[in-house]
Each structure stands twice: as structure tokens, then as C-alpha cells.
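Take a look at the structure below.
Removed from the display is one protein chain of the complex; every other protein chain stays in position.
Up next, chain A:
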Amino acid sequence: MTTDLGMPTVASDPHGHLRGTEPFPVAAHRALADTQLRQNLGHATRTIRAKRAAVVGEVDDWEELRRAGECVKADVMARLPELLEQLEASVTARGGVVHWARDAEEANRIVVGLVRETGSDEVVKVKSMATQETGLNEALGAAGIAALETDLAELIVQLSDDKPSHFLVPAIHRNRSEIRDIFLREMPDVDPDLTDEPRRLAMAARAHLRRKFLSARVGISGVNFAVADTGTISVVESEGNGRMCLTLPDTLITVMGVEKVVPTWSDLEVFLQLLPRSSTGERMNPYTSSWSGVTPGDGPQTFHLVLLDNGRSNVLASPDGRQALHCIRCSACLNVCPVYERTGGHAYGSIYPGPIGAVLSPQLTGIDGPDDVNASLPYASSLCGACFDACPVRIDIPHLLVQQRAAAVEAHGRPTAQDLAMRAAAAAMASPGRFSLTERVVKLGRLLSRSGRIRSVPGPGAAAWFGARDMPEPPAETFREWWGRRERS
């Protein structure tokens, strides 16, 4: 933890959920070699892209909604401290208890303490990115508390001791027959004749979790939207596992990244249109729950809300970069990204994968030197711009990717081969004489060409550059030579 009290601070990452162990290109190469993975991802992302396009096409004010969503979020960033104080007051007034966490460890410590107070050694969880980020399940496990993930995809990941690879469908990298195999192997009471029909798999999950839901004493959730002026928390889901966790336990503990606050109840009229259509490609997801503090006679009678910074203040301090905090975790940018579609989410290392993850993760953790694997994430893109077009709150992800590439370069203590090459190029282009000399040298490249392409060049750093690229053979006559000849004749 920092000693600069009150200064924007990067995330703590006690369980390595925001930073992988190897650079993106290394992990991506391995993922690309996995044909099953590519098949599963290709199928799933094609399906969801078509569904999303169809339901977005039904809405003739989609662009107006996107602009409203963008501006509500920009407004939230400009007033974040005040809105959080308002949220705290509203939740407290309605019988909730608000806690503040500087970082992941502190959030986990708070939640472990609250669960211990209830005397329960088991909790049911609704899918939550914030608690994945902090590694809450590991922290609960270390305290002897079993955390049961109840979202179907999250359950698949938990049962197979895997890592999530998508915001919405953490097990998107698994197909139906792999899921059946995991259920047969890991669910004690499963029907041995279970088929891989999706409906049967959903039934198996229902049977597996039913008793746990009905007897759970503590539920843990994340937040999609928290309304500052009414203290209303909203959770968007499909299966009803969320409703179970939010309704049946005596105690509910909700962990939210501070950026999830919105000013007013009527702001949800924008996001409840943008999110389901962008996310699952549905007009509306099956269930959205909202509650304000504690309601006598209905649902948990003890409600705790944990507000988490963990690096968000660091992101907020960047005038453009803070757009990454506008994200509503719909995962549309993952589904349209040509890089994500081929590598899947694990290659990004962080639990925030895809285009938005490539700009959010390095800002949350900061880039600490040239060897930081998160410095490789902003390069996991062809800058094609599909992510911006799909983003329901118009986050300019391509711009942020370029900005994070600049940040990654700045993190170099001493110049790399690429830096030197770029400096040489800058020097060569600075005067007409030097440029013309350079052109003559480059022409020698024709000697390295095979069938019109150059595939490798000797020299430091060249192997890395040409590892994933080739270039056309330089022409026999440059433009400037041609122009000069034309002038003379």
C-alpha cells in the first residue's frame, strides 16, 4: 500500500487476477495453436454478434441512447466523490451499512470479517467482476469459508478449477460436450446419463445448486448500477441465481467498484436499454433486481455495501483514460474483436480481457517497467475500431489503446531496439538529403527479397519485428526518382 495518503494509487493484485505471468504475444501464440478453443470461440462470438445486431437494429434511437450513456458516465466521473457520498447517505438512510476499501486486500478483509460475524462458513455468490478482481474467493477459502459460484458459466469455471475468459460468459472457451464432461466429473449427485443438450446441462446446474440456495445464510454480489439519490442497487442477470442470492439469505454483502454509481433512478432508462441488447443480444435479460437498503419483511435484513477503489483513482486521474471506467461490462467489444475471437480471454492474463481489458488492466495496475506483461496488452489490437462501434457507451477504445502504447513506451528505462529504429527513422526523415540517402540504402533491401516480399532482415531486434510481419520489396525506382525524371523530360 502507498504511503502517499490521498494520492491516486494503482491497484493491489494479491491473487494475480489483473496481471498474467507472460506477455500477450507468448500466450496468444499458444492459444492460437488450440484448434478446439478457436472453434468454440468462433462459434460463440458469431452467434452473439448476429443476435446483438438483430436486437440493436430494432431500436431506432440507438445512437441517441449511446450518447446519453456516454455523457451520464462522463458526468459520473466529474462528480464521483460527491456522488459516492450521496450514495453512502442514501444507503445508510435505508438501513444499509457502507464500507470503503482502498484496495483488494482491504475489501477482502472487510468481507471475510462480515461473513465471520454471521457465523456462516459458506456463502452463495452472484457473478461479480469486482470480487474476481480482488480474489475474494481465495481470501474466503483461506479463512475457511466456502464460496459457491452460482452463475452457470462461473460454476463451470469453478468446478474445473479454470480461469474466466469473458465478462458475461466466463466459460465461453468451453463447448457443450466439455461442459458435460466437467459436470460428470465434478458434480457429486449428477445423473450419469447426462447428455450435452444445453437444456439438460442447465437442469443439472439447477439440481446441483437448489439446496444451497434454499439454505444459504449469506449472499455476495456485485453491482451493475448504484443510484446515488435513492441508494438503489441494481443487478442484471438471466438464470435466477442472482435473485436467489439477493433474496433468500439473511445477510447480503455487495461489492462495487466506485465507478458503478449513477446519479439518478431515471438514468437506468438508458442503461437498461443499452446493456441487455449489447450483452446477451436480448431485448431484455430475464431478470433485473433492484433494492434500496433493507426492506422489512422482504429479503436480507442485513445489507452491507463495500465501495472499492483498487486503482480506479489512478484511472480517474487520466483525462482520456478515465473513459475506461465508463465500461458497463457488456462484453460487446470482446465479441466483435478479431484478436479476442482468435486468442480468447486467457491470453490477456487479466480477468478483464479483450479491447476494454487491454486499456483498463494496464491503467488499474500501472505499467511498472518494460518487462511488465500488462505493457503488452495495448498491442493486442489491429486498431480496426470495431470495439468503438459496438460499445454502448461510446468508449473510444482505439484512442485509449494508442495512448496506452505510448505509456508502455514511456515505461522503458533504457531504449529498446524498436526505440532506436524509430529514432533512426526520425533522423532520416528530418532532411531531404538524408531521406534520399536512406531511400538508396533501403533499395538494397531488394537483395533480401524472395518473390516480392522481405521476410527477414539481419540486425538487432529485426527477428522480433519480422516474426509476425513481412514487407513488400522496395521498388526499383522511388517516387522521388520518378518525379525527378518526369520533371526533366
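As a working rule, contacts are C-beta pairs under 8 Å (C-beta built on N, C-alpha and C of every residue); 3 or more make two chains touch, one makes a residue touch a chain; residues count from 1.
Methods note: contacts and distances are computed from a predicted model.
Undergrad: Per UniProt, what's the omitted chain called: "Putative phosphoesterase", "Amidohydrolase family protein", "Tripartite-type tricarboxylate transporter, receptor component TctC" or "L-lactate dehydrogenase complex protein LldG"?
TA: UniProt protein name of the non-displayed chain: "L-lactate dehydrogenase complex protein LldG".
Undergrad: Going by the contact rule already stated, which one of A:11, A:31, A:159 or A:244 would touch the omitted chain in the full complex?
TA: Of all options in A:11, A:31, A:159 or A:244, contact with the hidden chain holds for A:244.
Undergrad: Among A:32, A:112, A:143 or A:284, which one is in touch with the chain left out?
TA: Answering carefully, the residue with contact to the hidden chain is A:284.
Undergrad: With the missing chain put back, which residues of chain A would touch it? List them for me.
TA: Against the missing chain, chain A presents residues 5-9, 40, 43-45, 47-48, 51, 58, 60-61, 64-65, 67-68, 71-72, 74-75, 77-81, 84-85, 99-102, 106, 150-153, 156, 168-169, 171-172, 175-176, 179, 198-199, 201-203, 205-206, 209-210, 213-214, 227, 230, 232, 238-241, 243-244, 246-248, 258, 265-266, 268-270, 272-273, 276, 280, 282-292, 295, 297-299, 307, 309, 312-319, 321-322.
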